[in-house]
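Please read the structure below before turning to the comments.
All protein chains but one are shown in place.
Just so it is clear, A and B label the chains in written order, and each chain counts residues from 1 on its own.
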Amino acid sequence: MPKLKINGKDVEVPAGATIIQAYKASGQDICHYCWHPGLSVAGVCRLCMVQVEGIPKLQIACNTEAKDGMVVNNNSEMVKETVKWGLDFHLINHPLDCPICDQAGECGLQDQYMQFGAYDPEMAEQKVKKSKVVDLGPTVVLDSERCILCSRCTRFCDEVTKTSELGIFNRGDHSEIGIVEGKPLNNNYTLNTVDICPVGALTSKDFRFRQRVWYLKEADSICPGCSTGCNVKVHYNEEGLWRVKPRVNPDVNGHWMCDVGRNTYKYVNIKNRLLAGKVGRRDSWMEMSPNDATRTAGMRLKDVVDKHGPESVALVLTGQYTNEEYKDLLVYFVTGLKLKNIFHWVNNPEKLNDFDGLLFRGDRNPNTKGLEAALKLAGSKGRWEDLQAGLNGKKIKAVVVAGPEDQSVYPDMNEKVALFAQADNLVWFTACPSDALNGSGAETWQIPVKTHAEKAGTFTNFQGKEQKFPLATTIVPQALTLSEAAEVLAGKELNWALRPKSLGGAKNNYATTERGAL
Amino acid sequence: MFTLSAEGQELVKKELTRYETPYSAIIPALYRVQKENGWVPEDAVLHLSQLMNLPASHINEVLHFYTMFNKKPVGKLHIQVCTNVSCAMNGGRELADALCKRFNVKYDEVSADRKITISRVECLGSCDTAPMMQVNDRYLENLTPELAIKKITEMGG
Partner (left out) sequence: MQQTKLLSEHYDKPEFQNLDGYKKHGGYAVLAKALKMDPKAIIEEVKASGLRGRGGAGFPTGTKWSFLPANGEPRYLLCNADEGEPGTFKDRLMMERAPHQLIEGMIISAFAIGSKKSYIYIRGEYDYSIACVRKAIDEAYKAGLLGKNILGSGFDHDMDVYAGAGAYICGEETGMISSIEGLKGQPKLKPPFPAVQGYLRKPTIVNNVETLAAVKYIIRDGAAAYRKYGTEKSPGTKLFSVSGNVTKPGNIEVPLGISLKDMIEMCGGLKPGRKLKAVIPGGSSAPVLTADEAMKATMDYECLAQMGSMLGSGAVIIIDDSNSMVDLLDVIMHFYHHESCGQCTPCREGTGWLSKIVHRILKGDGEPKDIDLIKKVSEQMMGKTICALSDAAAMPAISFVTKFRGEFEQHLQKARTTSGGVAHA
């Protein structure tokens, strides 16, 4: 383990580490664009210059191995002057369009210029004209004039997705990022290029011009899109969620996440949500508060159990809830109602083990492993045939379903509603409305529940790794978590003083349904 | 879409195994396209990508990096006049201007009769014979505008 001195501070790094990694490890700032920990070293922005004692020329920290006994600095006048000029070289052909640039507020060029810049640009020539608003594919737009040619996006497509859609064409200051016509940037990871673009050259069609980033808050979360459980940040304001970005976790997702996962914020927003409890059937529904709907459902379930015994009620769970919720709900049903009919609704069994080799898995539930563990603990032996037989034979009088938060990944939604509605009573916890449920012939309780972003909890990913996440924001305050629902079903009162309040999420976030075009 | 002749496709396939990496066949393949078509059209990139099983973006990068590949049509005689230092000192730029005037064509454009394109290029490594120019593959050296015009005319310009 080499030990070296960086700006006077002792740092120890793993053998083979570079000086820039040593800077990161020591928590000290170093200017850079092209270097990215998840990509190969390009060494082209020439900004991470350091002075190494004993070497006359400045070295780039990203391609210089940290060796034992090295004394390195990037705060000498020589380095500072070089970095200032380096930034000016980056800026001479970069448009000063920050006021209309989507990257403003999270722009590497802005941030680093504030810290290391010259503040007195001497460039007085005509800037090079390049392509604007280039449609690279379904998700990403390019502004070539803003591009500083760091090559992160092309390296990403060459090295990570190995799809090589992007190239840098021409040479010198006429170089431009681009695609070949007929070969758009179209894979499941395209938006990572937007994340790693240090300037406003690559922007997301889904997000551009929607929000100024400094008005957004962010919270850690876990992507609910599949069983990988990518660590993410959700960005939100009082109107709801606006985007999802990856959070580094070398054990799970590295630096990346997929485009499918980025869309998971959409159903969370208010326009797509079930806001009130609905009790009734087909064309006749009565709205009531989620709390009241849950209470009346709880009373009905008790009646059924009293009359027909616990085997007349079935509980169906999907892998879309937290470990804590499974536990609380199962405690009530197993110890409270003595239920044995507990079933795992697997949405797409034939694709369950699919994997794209990077991050995206065929199991589109964030918590299949957690559910399996909870079912095992509860002693569930529920075989799907038993459920079917019980329904066909009218032995099962009531079905309680913790339905999918994201219905779009449940292709069998209609079919399952029809199946469960064979029982006289159907209690369905759901975050979003469903046409299938509205057509249910059973006496049905549709009870709004919270989404992953609105509750704290734990998902167990495909590796069996338990990942805790905090509550990010509250969009539908009246909706319940399954844990809360378990209490209300049991006839208890919720402590309303402790429940999260709305952050104003009732405002209509128009973009949820209208985004996605150039 | 542009496609190579059967013979051209054979050549490209042979080039694919000639070098240690198939990527090395990109430059020879682009040369072949230019030989058959006079210039390299945008859609030739997709054709080569399929033929060679290499990413289109990489082929396009190569195409746009090297100046000898014509990215737009050129005349039958592609006249490239050196205007780098030694030629510039010996009248290379004036020679180029004179040719444009005589053949009534702007730089890098094709003359109305499709016969001529005149470009100014960097050093061609024949500085002792300045000013000089390259017409298609041929070097013409120690030129004056009159001599150059005479030779171009002889070549069918």
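Observations, loosely collected:
In the analysis below, a residue touches a chain if its C-beta (ideal position, glycine included) is under 8 Å from a C-beta of that chain, and two chains touch if they have at least 3 such contacts.
Note that this is a predicted model, so its numbers are computed, not measured.
From the options B:M1, B:M89, B:A112 or B:L147, the residue with contact to the chain not on display is B:M89.
Contact with the omitted chain, checked across B:L11, B:A44 or B:V62, is made by B:V62.
On the side of subunit A, touch with the chain left out of the figure occurs at residues 41-47, 49, 57-58, 63, 81-82, 85-86, 89-90, 92-93, 122-123, 125-126, 128, 148-149, 151, 168, 170-175.
Remark: the residues of subunit B touching the chain excluded from display are 18-28, 30-31, 58, 61-62, 65-69, 83-86, 88-90, 122-130, 134, 137-139.
Just so it is clear, only the chains that are shown with their structure count from here on.
Taking the mean of the C-alpha atoms as each chain's centre, subunit A and subunit B sit 50 Å apart.
The touching residues of subunit A, counted against subunit B in their complex, run 154, 157, 164-171, 178-183. Every residue of subunit B that touches subunit A in the complex is listed here, in rising order: 42-43, 45-46, 49, 55-61, 64-65.
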